[in-house]
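The structure that follows is given in the form of structure tokens.
Only one protein chain is missing; all other protein chains are in place.
Moving on, here comes chain A:
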Amino acid sequence: MTGLGDFFDDLVEDIAAVLLFTQDNSTYGHFAEADVSTVVVASDNAVDADEFVSLPLEFTDVEGRIRFGLEGALDQEFVEEGDDVLCLTQSFDENDLDTIVRIRADEFTRTGLYDLFTNSRPDADVVQDVLEVAIELGKKGQKGKPVGALFVVGDAGKVMNKSRPLSYNPFEKSHVHVGDPIVNVMLKEFSRLDGAFVISDGGKIVSAYRYLEPDAEGIDIPKGLGTRHMAAAGTTRDTNAIAVVLSESDGMVRAFKAGEIVLELDPEEY
């Protein structure tokens, strides 16, 4: 077994930090005393770690999860670019921690995925709620048929000011928030309507049926994406909003910030 042991020694040599993708208390207790810094990446800071990156989504693919954890750790300056980092995470559902990855902190080009949640105008949990609604909608569709939807989140005043109604706003004088339990059903019904949903910084659904009129000149998104994505990219470039798009043609959920795609998810995997 010396070969395996040596290999492990090489793997963990000279690492700057350990990224721990668990909130298990005993595991953290093991690492807390070690001489390298331990960054906990999880949905809750259950272990009260000093260095903690909040994971807003249950990333099913390991790469996305590590990428998010690394961006968060870099952003909060727990690790520096050029550092070697060891990630302990889980690849299969039935195990707890089963995967060790050694990676350079600047391995990925930064997509701004972490930025999308923490440094956007809308609150992080509002972004999370909208993504979950979009994923849910993508999974089930409307009566079995795929649907498309466009959510513009944050900076609602400016977005409303720069767009116009296609018809009467069904959300007028209603005070529905994206986190409310009834919302999934409601949005599913309203996703039949044309136009965009506008959601405020605090998560209030301001309007449906909204026709966005951004200037699409200079927008660079992959070919093949439709007008919905073009409108999302244009609007997020002109305002401080972010946009979450559920594509009708390929069923993917994409998030836009400042005119660029920062996140691409397949609802079927969640």
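Throughout what follows, a residue touches a chain if its C-beta (ideal position, glycine included) is under 8 Å from a C-beta of that chain, and two chains touch if they have at least 3 such contacts; residues count from 1.
Going forward, contacts and distances are computed from a predicted model.
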item	value
Chain excluded from display, named as in UniProt, from "Iron ABC transporter", "Mechanosensitive ion channel", "Cobalamin import ATP-binding protein BtuD" or "2-oxoacid:ferredoxin oxidoreductase subunit beta"	"Mechanosensitive ion channel"
Absent-chain contact - pick from A:147, A:206, A:225 or A:243	A:206
Chain not shown, touching residues in chain A	155-161, 172-173, 175, 198, 200-202, 204, 206-207
